[in-house]
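One protein chain omitted, others in place.
Entry: subunit A
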C-alpha cells in the first residue's frame, strides 16, 4: 500500500514537472512568439503612444509663434511648482500695455508628468511630448525654457 502511494507520488511529481518543462520548451523552439524588445537597438523604430507623457513642451509654428498668453493657470495647477511663468508688458500698436509671456521656466527634474498643467491651459499652448530619454550629467541641464528665443504670441490668441 505504502509502495503504491510512493510510486504514484513520484509519477504525479514527474508529470507536473514535465508539463511545466514542456511549456518552457515550447517557447524555446518558437522564438517568434517572444515579445521582448531590445531597447537601445530599436531606437530608430521605437514609437511611443501619442498620449505618452514624457515632458511638457510648447509647440511653436513656422513663424516662431506660440499660443501662451502668460496667464499662469498652468503654474497654479501644477502640484510641484515645476512651472514658473515670468511675464512682461508689451506695448500694443494702440499704445496700450499688454501682459505677455517673457519666459516659461520648466523644471524637468521636478515634473511628475501628471498632465494637470496641460488640462488647465485655456489656449492649449502646452502639451506633453513623447521624448523620455532625459538623463544628463548635471541636474542644472534639466532646467528648461520652453518658449524659443525671439518667439511671440500668435496673432488672435487671447
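Here is the rule we use: a contact is a pair of C-beta atoms (placed from the backbone, for glycine too) under 8 Å apart; a residue touches a chain by one contact, two chains touch by 3 or more; residues count from 1.
Everything that follows uses one rule, which is that contacts and distances are computed from a predicted model.
A chain of the complex is left out here; the name its UniProt entry carries, from "ABC transporter ATP-binding protein", "NADH-quinone oxidoreductase subunit D", "Putative ABC transport system permease protein" or "Ring-1,2-phenylacetyl-CoA epoxidase subunit PaaA", is "NADH-quinone oxidoreductase subunit D". Shown as candidates are A:101, A:128 or A:146; the residue that touches the absent chain is A:128. Interface with the hidden chain, as seen from subunit A, comprises residues 12-13, 16-17, 19-20, 22-24, 35, 48-53, 77-79, 112-116, 119-120, 128.
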